[in-house]
Structures are given as C-alpha cells and as structure tokens.
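All protein chains but one are shown in place.
Take a look at chain A:
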Amino acid sequence: MTYRLAPIDTSTFTAERAAAGTGTDHTVIGSAVQRSDARGHVTGRTEFFEDVAPPRLAHLKMHRSARHHARIADVDLTEALAVPRVLRILTHADIPNNLFTPLKLIGVGPDDEPVLAVDKVRYLGEPICAVVAETEAAALEGAARIKVTYEDLPPVFDVEEALKEGAPLVNEYHGQNHFRYEGHHCRRIRFGDVEEAFARADHVFEWRYQSAPIEQAPVETTGCVVVPQADGRLRIHSDTQACFFTLDNTALILETPFNKLRIVGGTVGGGFGGKVDVVVEPVACVAAMLADRPVKFVYDRAEEMQVSSPRAAERIYIKDAVMNDGRIIGRKVTLYVDAGAYSRHSPYGTTKAAAHLPGPYAIPNVWADCHCVFTNRTPSSAMRGFGVTIADFALESQMDRIARALDLDPLRLRLLNAYRDGDLKAHRKVAEGTALVEVIQKVAEMAGHELPETYRRMSSTTREGL
C-alpha cells in the first residue's frame, strides 16, 4: 500500500526561493501551509451557527404550501394558536417589506417574491406562515395545525410550455413567464449570419440537451439563530455564504438601518451556492423582534432537499453548420433556464450562460437566445458555476457527437475550432491569453492519444496549421 501526503513537491519553486535571497523565506506558493481553520475543525471548537445556544431560545417552523399553484382562499390559525407553548404565528402582514428579490442590491428587478405568501402560492413548499414556539416540537405541531384553504390554479412545469401563448401566468410581478433583459425577451447574441452558414454548410447537426435541477445538499442545513441585543440591535448567527449580502437584504426587508443588524458568520458547513439566497434570516429577525427573545430557524433535511434553491434545470438546443473537414462555421443556440417561481439568482445565471456561448471556439456566425423562464417549480439559484456548467455539458457533448457523426478525432475537431489569441468572439471581445490548444495537446500526451505533427505544432498564439 503506497500513499502520500499532499502536497509534497515544492521543488519547482526552489529557484524563486533562492532568488529572494534575503535569508528569510517569504515564498508561500509551492509550500504546504496549514489551513488556519483546521485546528478548530479537528478539535470540534469551530463554532457553527447552530452551536450557539442563547438562553430562552425559541424555535421557528414554517407552514408551507401544499400546492404547486393556487390562490389562498383562507388561512385558519385557530388550532395552531391553541397548541401549548406556541408563542406567535407570523403572516405576511408582520413583515415590514414583504416583497423582495435578492439581486435588487445590484439593480435587478422587479421585486417578485414575498417573504411569506400573500394571496397566492407559486411552488410546492412556499412559506405561508411562520410558527414561533418555546420548543421545536411545539413549533412543528403548530405548523401542522394551520389550515390553509386553496383554490387551485393550473400549474406549468415545462420551460417551453410556460412560454406558449395562453400558458398559466406564474408570477404576476413580471406580467409574463420570462425575465426581461433591457426590454428584450431574453439574453441574445447576434454575430455574423447563421442562416447563411447553414445554407452553405456541408452538414447541419441539431441536438437537444436537458438537465435536471441539482440540490447542493450541504451536510449542515440552511439556518440562523437571531439574538436581540440589549442595545436594540439584532445579532444574526448564520451559515450564509454571503454575510454582507444577507445583512443588506435583511435590512431592506425589515425596513431598518443596516447598523441595526450584526451578522456573525463566515463558518459554513458546506454551501456550494445553496446558501446565497436570503431566505431564513429576514423572517427569523421579525420573529425575534416580535417574540422579544432569541429565535432559531433551521431547515430540516427534507426542507433542505425540497425548498432550498437548486441549480436550475436547463434545456439547450444547439444547431451547428459544419464543413467536411470539421470546421464549424455557424452555431445557433436556444437555451432555457428554469428559474422556478421566482428570480433569485437565475436572471444572472442566464446571463452567465449567454456569456459562455458558443464555448471556447472561433465560430464566425453565432446566434443565441437565452431565456430565463418562470415555472411552478422550486426557485433555482446559485450552484458552483451555475449557467456555465450545464452549457458546457451541452457544448462539449455536441462536439463529441459531431466528431462521431463525421468520424473525426474529437480532440482534433476541438483543436481545429479552438479560439486563438486575437480571435474576435461572438460578444465582440478579442480573445487573449487563450490556452485551449496547449491544454488539449497536453491531455492528448498524458492520455497517450496520438496527434499528427500539424496538430502537435498548433499554438494558441498563431493560426498556423489551420
């Protein structure tokens, strides 16, 4: 059995170290440096938000929508309020500024999501009422005893169905089932003339790609503990990945000056993008203010899987104009991001997807429409390279399928089409610092994949050999 401690090889930087020549080694790159938080982790002394246990801690549990899409006809709190040790039940009327969207901080609008549902629910699991109780069990029982009467509305779960004439309207704040980008119905790229390219191409290939939503599934679920302070401020212990973003959004929802809130955080038991939306803190803050005692609101595992926002499902159509030798002369992409019922970070994710097209290839004619679509599914949001990752799955699958269809080496196909320094990209940016050619050459070498001499001599800095 052989194994090694990682990383071990720091010799690469010996010369730099020697060249520093001061007698003191200030070079960090290439040396193993202990993580500053590791000692806390291995001794169990790292403080995660749920390790905080203030006296008189109350617990918040949510009553959630049992429908994908419905009007709320009636909410009956009578039985829930009668549960012993239930302190208070919050509805939308208790939230100072109930309507929000987290990216309003960077000018994204309109506000399209209620903190607690008002007259309608738009996805299964949407929060309606928050029960605050002295014990977790009482909060759970209170939440279970709330009676909501629904008038069902037709739901829509498919991005293309949602964009059809006559589809059920998911989100009235937008007025249509898509996000509008500066007056346009989607994020668009127009570069050259793809139709002309299809007309003169030797081959036209069109395929469809579909991904599912992906839950980040951190081992520590989303949550916070809010502690009212003697000076009137609220101290928020949270596992958010975005402390200041959370503070600012929470202040806007509470209609309170930013300096009334203090976030204690930065220790996140796994996030992966799933702890960026500001969902638990605002309602827990209102609960702590109204109950005048510390409140904990933490998702159980089922809530984490059901209602925390996943990576968006995407549907992507790619149509390529390809010559016999493998050169791609036109690429048309129609991409749909399933935002679910509310914006969250998906308008931004859709822009990222558009920015990533047509992949790292020099294609002279590009047309893309990238739609951010509202459906009655769980709101999607950030997750590790959102927008980009699924686009890459589609683009690189497309490259492999073209190679197979034309019986070409998939690496040579990519080397032929890879962008080089100086190429004008579809977004009217000149490519610089490109390295795809060299990366593919190295991969081929490491995998023992034979490339002909002309391909081995290709470079990102010239168009030689093309």
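Just so it is clear, a residue touches a chain if its C-beta (ideal position, glycine included) is under 8 Å from a C-beta of that chain, and two chains touch if they have at least 3 such contacts; residues count from 1.
Methods note: contacts and distances are computed from a predicted model.
Assuming one chain is omitted from the figure, identify its UniProt name from "ABC transporter permease", "3-oxoacid CoA-transferase subunit A", "histidine kinase" or "Ferredoxin".
Of the names offered in "ABC transporter permease", "3-oxoacid CoA-transferase subunit A", "histidine kinase" or "Ferredoxin", the one UniProt assigns to the missing chain is "Ferredoxin".
Return the single residue from A:Thr46, A:Ser211 or A:Gln306 that touches the missing chain.
Selected residue, touching the omitted chain: A:Thr46.
Specify the residue from the set A:Met62, A:Ile89, A:Leu254 or A:Val268 that touches the hidden chain.
Spelled out, the listed residue whose C-beta touches the missing chain is A:Val268.
So which of A:Asp300, A:Glu445 or A:Glu464 would be touching the chain we can't see?
A:Asp300
Touching the missing chain, which residues of chain A?
Within chain A, the residues touching the omitted chain are 1, 3-6, 32, 34-35, 37-48, 50-51, 53, 216-221, 267-272, 300-301.
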